[in-house]
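Got a structure for you, written out below as structure tokens; questions coming shortly.
Missing here is one protein chain; the remaining ones are kept as they sit in the complex.
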Amino acid sequence: MSENANNGVMLKVQGATKRYGGVTAVSDISFEVGPGEILGLIGPNGAGKTTLVNMITGLAKPTSGTIHYNNTLLNEVPPHKIGAMGIARTFQIVRPFQNLTVLENVAVGAMYGAGGAKRSANQSFKKAEEVLEFVGLLPRKDDQADQLTIVGRKRLELAKALAMEPQLILLDEVMAGLRGSEVDDAMQLIRDINKRGITVLLIEHVMKVIVGVCQRVVVLDYGRKIAEGQPIEVMNNPVVIEAYLGKRFAKSQKQE
Amino acid sequence: MSNLVLIAAGIVLSLVASQRKNRTLGLAGLAGLGLLLIASPFVTENKATLIPIYIFGLAAIGWNIIGGFTGYAAFGQVAFYGLGAYAVVLFGSARRPPLSAASTASINDQTLGWPLPIAFIMAALIPALIALIIGLPVLRLKGHYFAIATLGVALAMPQVLSNIGCVGDERNPTFCVGLGTGLVMRPLAQDKEGNLIQLYFFGAILMVLAVAGLWFISRNKFGYGLFAIRENEEAAGVLGVNATLFKNAAFVLAAALTGVAGAIQAMVQNSVAPTEDSIFNNSTSLYVIVICLLGGTGTVWGPLIGTFIFAFIREVLEKLPSWFNNPGLLEWRDVIFGLIVVLMVLFLPKGVIQLVSNKGGFTWRIFTRNIRENSI
Partner (left out) sequence: MKLETWNLELETWNLELETAYEEDLEVSLQDLISGLLLGGMLGLVGLGFSLVWGILNIVNLTHAPTIMFGAYIAFYALEEFKLDPFLTLPIAMIVMGGFGFLLQKFLINRIIKAPLLITFLLTFGLEVMLINIGRLMFTGTQRSVRTSYDAASFSLGNAEVSYKKLAGLGIALALTYLLFLFMSRTKTGNAIRAVSMDLNAARLMGINIASIYTLTFAISASLAAAAGVLLSTWSAFTPDDFGRYNIRAFAVVVLGGLGSIPGALIGGLAFGLISEVIGGIKIGSGVDAFSLSPWKEGILFAALVLVLIVRPQGLLGKEGYK
């Protein structure tokens, strides 16, 4: 592939499909993420969002279809190499290293992520402190990870991913469980991350967040892509409304 | 001096050295520990019983890398212990010419008589190599499955070694590699006293190096990679940790240390055979874990502290009958050993090190809190 084919495309998902036994979790999904973009990936529970993220980060192999990152085929690449290539992610159900301190948790990301090869353990701890400062967890750096509240753990998850110095970060429902003002803080944090030049793929089902942060949105339902476009446009799409709120509601909207 | 006193000093000094609250005191503990290690063989009542301390210590430190740091509960370390023992004799013992034409395939036909240092290197390399071959499939298993698969490997290993011997008819074998019936370590048969001192220092120095190695690993990138795998392997992978590589490396390192431990044991007992009574005693696998548990699994100082405590318990249980003038007490030894394991697991699952590393200092509440944490 030539250099210009890459123009404007960082992540390219083509016809990605994942079957578990007889169940199709993700079916023939295609979309692209451009560098510097914040793309939202939304859909009701069970739409296949997390499966898609797992495929991009190497935790699940696509049954068919391809995933390219900066023109490199990711299908057969193991997770740790994908991490070192510059893709970081958070987990919807947070996975802190419970018996390590907050600082150590983040340092592991700094040691082995995209920027890790050039760092010693000590330099990684310095990097980790920087990142903790950015997400506002620095005062708690010496606490064990399991002493954090749920909000703290979400931030820790984010810090671990950021410490990897990724080019692309996949945020899997980082807002789930947060309250009103906390959501606003988190939204600002995502915008700040993006300002640092990191491309964001934001997986959410909270509409408010998507509209507030994303430039473009891809909507999934039952493992298929049902819409793509600007947030406002997509939200008024009857197919999307139907997927979210049921057929009857969509009909009543139309009659009005 | 009684070994019991020496070992008790070891417990106290290693606990002092492990605490982080007072640096000067820690350094003093470290110095005391060094002094104790150097002086012990000259003041002890029985050198032969001091050496096993380091044998188990080395193997426990090895286990701590895979079981404590990486979180893979390997329950079959005796496989590597036995392999190391075999290797040192096979490579290091002088070859004996066949006694007569009638007796082919006799003991020590196949030993190679290489210099001992090389034999010891082989005693680390061969278990390491076998660990690599075994680890690639077995480390794909998790939890109980991994534990029992390693246990299975340990049970199969002596069988493999004894059957490796000769293929075909016993009297006229088609193919023979001569491990079958066991081997005798020859060069050490004479001058036992001097050899014991040498072996003691060899073991002690290796143990000190191994503890330093643990400390080094726990502070660099490799160690943090292992910790991350222990805490959550999938999350570690996503962060860029090559889990397959790291856990295999840890398993191989553990096997090499355990192999050297077995090799020292082979030198002490002068012979090896693929039997439970010789070097494939399955309790060895469990002892190394219990040592780590006593001290504190996954910590740098835990295995060392545990080694001394374990040695202390064994020494006490050994002497109990003579103290109370009741030979029947010897039979209670294993019951008491089991009871100690049960009590430790219930009240102090993080090891004795928890008593000195606890933030609020020592309180009795540590015990009740531990039990409350794990109860339903």
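When the chains are written out, they are named A and B in that same order, and each has its own residue count from 1.
Note that in this section a residue touches a chain if its C-beta (ideal position, glycine included) is under 8 Å from a C-beta of that chain, and two chains touch if they have at least 3 such contacts.
Keep in mind that this is a model prediction, so the values were computed, not measured.
Engineer: Of the chains that are displayed, which are in contact with the missing one across the whole complex?
Structural biologist: So, taking every chain into account, the missing one touches B.
Engineer: Among the options B:Trp114, B:Phe201 or B:Phe337, which residue touches the chain absent from this view?
Structural biologist: Of all options in B:Trp114, B:Phe201 or B:Phe337, contact with the hidden chain holds for B:Phe337.
Engineer: Out of B:Val5, B:Val160, B:Ile197 or B:Ala212, which residue would touch the omitted chain in the full complex?
Structural biologist: B:Val160
Engineer: Sort through B:Ile61, B:Ala123 or B:Ala149 and give me the one touching the missing partner chain.
Structural biologist: B:Ala149
Engineer: Applying the definition given at the start, please give the residues of chain B touching the unseen chain.
Structural biologist: 67, 73, 75, 130, 133-134, 137-138, 140-141, 143-145, 147-149, 151-153, 155-156, 159-160, 162-164, 167-169, 174-175, 286, 289-290, 293, 297, 331-332, 334-335, 337-342, 344-346, 349, 371, 373-376
One rule holds in what follows: only the chains that are shown with their structure count from here on.
Engineer: With centres defined as the mean C-alpha position, give me the chain A-chain B separation in Å.
Structural biologist: Their C-alpha centroids are separated by 45 Å.
Engineer: Could you list, by residue number, the parts of chain B that touch chain A in their complex?
Structural biologist: 219-221, 224-225, 227-228, 230-232, 234-244, 298
Engineer: Tell me, which parts of chain A touch chain B in their complex?
Structural biologist: 57-59, 78-81, 83-84, 88-89, 91, 95-100, 104, 107-109, 111-114, 116, 120-121, 124, 160, 164
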